[in-house]
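Complex shown without one protein chain; remaining protein chains in place.
Showing chain A:
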Amino acid sequence: MERQDYERLRWRCIRRALLELDITLTRFLDDGFDQLTEEEQAVFVDLVALEDHDLWYLISGKTECTDDEAHFAPVVEKLRKCSVRLAN
């Protein structure tokens, strides 16, 4: 990913409306994002464009991907598994 695209993505991950997402997404950028394929990275960009509550419910397992969102599922799975590290 180009530097500028990554930095834009980073801002949209580290400044969310919900603290839960700030922490989870920061952690994923640090620990999981690099291991995604280029295609998965593009999916991640779409995924983080979701509304905050919808995204948090998906990541925390309260909801599952709908049929329309099936392409999100593998990346959501990786986000759910991303190792716990206390972020700030």
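We take it that contacts are C-beta pairs under 8 Å (C-beta built on N, C-alpha and C of every residue); 3 or more make two chains touch, one makes a residue touch a chain; residues count from 1.
Quick note on the criterion: contacts and distances are computed from a predicted model.
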Omitted chain, identified by the protein name its UniProt record gives, among "Phosphate transport system permease protein PstA", "Succinate dehydrogenase flavoprotein subunit", "ABC transporter ATP-binding protein" or "Predicted lipid carrier protein YhbT, contains SCP2 domain": "Succinate dehydrogenase flavoprotein subunit"
Contact footprint on chain A, counting only the chain that is left out: 3-4, 7-8, 10-12, 14-20, 22-24, 26, 51-53, 59-62, 84, 86-88
